[in-house]
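All protein chains but one are shown at their positions in the complex.
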Amino acid sequence: MEGHAKGEALKRLSIAQGHLEKVKHMIVDEDYCPDVIHQSRAVQAALKKVDEIILHGHLHSCVLKDIHSPDGKSEELVDEIVDLFRKES
Amino acid sequence: MEGHAKGEALKRLSIAQGHLEKVKHMIVDEDYCPDVIHQSRAVQAALKKVDEIILHGHLHSCVLKDIHSPDGKSEELVDEIVDLFRKES
Amino acid sequence: MEGHAKGEALKRLSIAQGHLEKVKHMIVDEDYCPDVIHQSRAVQAALKKVDEIILHGHLHSCVLKDIHSPDGKSEELVDEIVDLFRKES
Partner (left out) sequence: MEGHAKGEALKRLSIAQGHLEKVKHMIVDEDYCPDVIHQSRAVQAALKKVDEIILHGHLHSCVLKDIHSPDGKSEELVDEIVDLFRKES
């Protein structure tokens, strides 16, 4: 991953870690359950955003470089992307 | 989309249509609600499988052909893929 | 499910069926792949909305009626709801 995407992903991950710590405190404090779940969902949404940044970097760097290589690697890259798409569902 | 993927996608869509028709009958018949939702989820899972087939075909045909074109089209293709990935979430 | 929710669910299902038919035509016509996937996603979102209507009806009718019954049925109802929640993921 090139520098800008890497920095952006790490920054967002640190923020997500802070929010996850908050989920923990909410459970310890026995906050209202739907509020805890909403906070947990916000962390999950933040991680999905990080995934997008990583995927974007991947498509740009790895895939653009290798997708026309003659050794069947392009097939593998395409399958990997479809696999990421499937797991998301 | 090349012929095989097209045929596969259409076949699965027809099956999904049959299952969706069944969801309708279950609602008319006032079947047990969680059963109806499970049947509806099965249709959604079937449509996601169709999406994967289409995405696979897209990455193979459109993307492999255009991703190295010099006119900025590769950037657009990458953004489209990340966008599909995001919508899935 | 009471009458209003039933009518609403059936109406939305019919619309979803129409959109699904359109997905099929788009594949036959070899429309641009990301457009086909977006249309398919719209159908899935419509089915999720139907699921919500059904769940809402379920919580109101079945659950409110049975959740305090003494025969362990309430435990079963709670597990079913958590199960629906999990499948969604």
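Order of writing sets the labels: A, B and C. Residues in every chain begin at 1.
The criterion applied here is as follows: contacts are C-beta pairs under 8 Å (C-beta built on N, C-alpha and C of every residue); 3 or more make two chains touch, one makes a residue touch a chain.
The model shown is predicted, which means the values in this text are computed figures rather than measured ones.
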- line: Chains in view that the hidden chain touches are A, C
Residue of C:A16, C:I37 or C:L84 touching the missing chain in the full complex: C:L84
- request: State which residues belonging to chain A touch the missing partner chain.
  value: 1, 6, 9-10, 13-14, 16-17, 20-21, 23-24, 27-28, 30, 32-34, 36-38, 40-41, 43-44, 47-48, 50-51, 54-55, 57-58, 62, 80, 83-84, 87-88
Task: Over the whole complex, note the residues of chain C touching the chain we left out.
output: 45, 48, 51-52, 55-56, 59-60, 63-64, 67-68, 74, 78-79, 81-82, 84-86, 88-89
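Keep this in mind: only the chains that are shown with their structure count from here on.
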Query: Think of each chain as a node with edges to the chains it touches; is that a line, ring, star, complete or other?
result: line
Field: Centre-of-Cα separation between chain C and chain B, whole angstrom
entry: 17
Where chain A and chain C are represented by their mean Cα positions, the distance between them in whole Å: 27
- prompt: Residues of chain C that touch two or more other chains: which are they?
  reply: none
